[in-house]
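Reviewing the structure listed below.
The complex appears here minus one protein chain, its other protein chains still in place.
Order as written gives the chain letters A, B and C; numbering starts at 1 within each chain.
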Amino acid sequence: MQSIARNSWISLASIGTVSVSLIIVGVFTLVFLNANQFTQGLESGLEIRAILKNEQSRTDLNRINYSIESISGVSFVEFISKNQALEEMKESLENRKEILEGLQSENPLPDAFKVKAETPEQIVPIAKEIEAIEGVEQVIYGQSFVEKLVAATRWIRYAGAGLLGILCLAAVFLISTTIKMSVFARRKEIEIMVLLGATKWFVRFPYLLEGMILGFLGSLLSGLVVGAGYLSLVNHLDQALPFVSLITDKLVVLKVLGGIVGVGLLIGAIGSTMSIRKFLKT
Amino acid sequence: MQSIARNSWISLASIGTVSVSLIIVGVFTLVFLNANQFTQGLESGLEIRAILKNEQSRTDLNRINYSIESISGVSFVEFISKNQALEEMKESLENRKEILEGLQSENPLPDAFKVKAETPEQIVPIAKEIEAIEGVEQVIYGQSFVEKLVAATRWIRYAGAGLLGILCLAAVFLISTTIKMSVFARRKEIEIMVLLGATKWFVRFPYLLEGMILGFLGSLLSGLVVGAGYLSLVNHLDQALPFVSLITDKLVVLKVLGGIVGVGLLIGAIGSTMSIRKFLKT
Amino acid sequence: MINFYNVTKLYPNGVKALNDVSLSICKGEFVFLVGPSGAGKSTLIKIIFREELPTRGQVLFGGKNVARLRPREVPYLRRKIGMVFQDFRLLSQKTVAENVAFAMEVISASGKDIKKRVPEVLEQVGLKDKLNVLPKELSGGEQQRVCIARALVNSPAVLIADEPTGNLDPDTAWGLMELLEEINKAGTTVIMSTHAREIVDVMKKRVVAISQGKISRDEECGVYCDEL
Partner (left out) sequence: MINFYNVTKLYPNGVKALNDVSLSICKGEFVFLVGPSGAGKSTLIKIIFREELPTRGQVLFGGKNVARLRPREVPYLRRKIGMVFQDFRLLSQKTVAENVAFAMEVISASGKDIKKRVPEVLEQVGLKDKLNVLPKELSGGEQQRVCIARALVNSPAVLIADEPTGNLDPDTAWGLMELLEEINKAGTTVIMSTHAREIVDVMKKRVVAISQGKISRDEECGVYCDEL
């Protein structure tokens, strides 16, 4: 603690580096989690529509429903009658409803089942299986769109995770460099300790403690900045863009912040231990 | 140069910090530019549709066309006949074309003008003005969607620019801290120079040069990493997700890389000059 | 207690600082190490202290081969030796009292002992009013005396001083010599390298003269002398 006070400039610089690096990591983690949630939201909206042959009996409908439900990977099945389908279409056309007015009396739309898959990757095989069921005329699932979306979200996730990994490495590098430099600036001190007969552990301990304290303070600072910033962002966005749903689960945010502090402590401890090592060789 | 070689460890650490920081900034700049291009793409797709009253004469159409064109902020006007409208609708309904088959003979769709605005913010006022033109029955522009999109893209842009600003500050902080530390580790050297009768400029010059060289090497490294990484990403994505259009304009990428190198040089020069100052006080 | 058998020290840059040196120092002896600048005095001292390793030959300290000590035994060797470094090696961030106390903390002395012993030993070297001052605020001679106090504070079995009077005026130097003689009488082995002809000549102790890495003279009750 004394040494932190006496080397105040270096200590402040180390704390600053730790917090700046971890702020970057923290912000990006939250961006990444939100992007992930967003793409999941998109994906879970994907659905398969099994259009049925005209005029089926109740038993047939039940049989088809059961067949679909028993396909592995199917998470949701719902029957949509031709009337429901018309309503839905009206809604989706919104301002061009007038087109459909002529259809009111004689509904050309077929009955159908709405099916959802557990994961977007399963949509294509499920669609194939449904097509084979008797009584199903056609399966619609926006083939090209699903494929694009699945590919795109997978890319976003991989690229995001990759970027996050690189950022974490960068943070570790920056922090450990700073700690190394701060140890380097005091290499004389370490040499003298060793010459006075200090055991390695005795020399290492204060630096370890210092590294941990610096790491802790720096990561705490960054945790506070990221946490406060994110919560205020969530509030603002709630008013400005009520339809965008950010992750507001306090637990997730807390986990991220906790992770940041933990990482800070760990890097501080490991960084200082590693940096002293080379000055400890006798 | 000699001093860079002798202090190789510190110099490597400084170069590393410069490049890591600038890689983060560079990657994020490219992400931001792409997000920006993407939202612009979305926005430029926004259009207003002015639906006309039935059966208008050529002169009327010309008059309406002229009136719309003369509204300030309008960037594009196109006449869409009822037949074109039907074709368009068929395309957009894709898999549900059968619904429209009955309409072929007697097209219920009206004639319309497709109008685009220069900026998405102008859509609402333009729509109001078009509504007042004689012969226009209704103006459709997906009110709620436009508003949402405008708000969302504005947010993304502001948040992105803010984040980029913070990242740049962070990079400046990290780099200048590293340079400060590397100067600090050699404060004895500076003191001795001053005592030997070196002028301030004489003391400052090698550090300035060193700072610039370190900044240059570090930023060059980061420029190469970011540039190579981005180009390979563009290639991969071109194959994996041909429909996603990343910025591939070599000039833009080069500008970003040039900017990175420039920033590195500048921070290196300023950082080292500033750091020496306090050891130069006589 | 300390035995050199045919010790040669070759520094990595090719300088042969010690050349086939054999020497034996018994417990309780008082030995002056003399010789021209660059003769190898500090190198000999550094080898005892295991700051440098001998290139050839063996060095025994209390019967143990210094070069063969395991890394974790080294601190315990050093704790038996009080060392006055030629270049002081004070911790610039710690005050005088803290610098001296630090040598005691390192060997896990109790806080009470430290509080009592530190002012005591600083008074012995004449620095009782400089306890809370940083090394850079001291004169050269004062820094040297802090270094001496630090070497004495743990009452080591062997005291090795590398030119401890280089920055001291004759009065203070003689005061120090009295102190060392006292300590030596109490049983501590004292090894001191020096250029102070007057002191060596008056003290009448064993003198080991080194010249160009070789022992050129080893006399009980000797004098500094330069081919006189």
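Here is the rule we go by: a contact is a pair of C-beta atoms (placed from the backbone, for glycine too) under 8 Å apart; a residue touches a chain by one contact, two chains touch by 3 or more.
Because the structure is predicted, anything quoted here is derived from the model rather than measured.
Every visible chain touched by the undisplayed chain in the complete complex is listed here: B, C. Within the full complex, the residue among B:A198, B:V225, B:I247 or B:L266 touching the omitted chain is B:A198.
Touching the chain that is not shown, out of C:K16, C:K80, C:H195 or C:K214: C:H195 (per the contact rule at the top). When the whole complex is considered, the residue among C:N6, C:S22, C:S139 or C:S155 that touches the unshown chain is C:S139. By the touch rule set out above, chain B reaches the unshown chain at residues 3, 6-7, 186, 188-189, 191-200, 202, 282. In the full complex, the hidden chain is touched by chain C at residues 11, 13, 15, 34-39, 41-43, 86-87, 133, 137-142, 145, 162-163, 166-173, 195, 197-198, 224, 226.
Everything below uses one rule, namely that only the chains that are shown with their structure count from here on.
Common neighbours of chain A and chain B: there are none. The chain with its Cα centroid farthest from the Cα centroid of chain A is C. If you tally contacting C-beta pairs for each pair of chains, A-B comes out on top.
Chain-level centrality, scored on Cα centres against the all-protein Cα centre, points to A. Rounded to whole angstrom, the centroid-to-centroid distance between chain A and chain B, based on C-alpha atoms, equals 23 Å. Separating the centre of chain A from that of chain C, both taken as means of CA atoms, is a distance of 63 Å.
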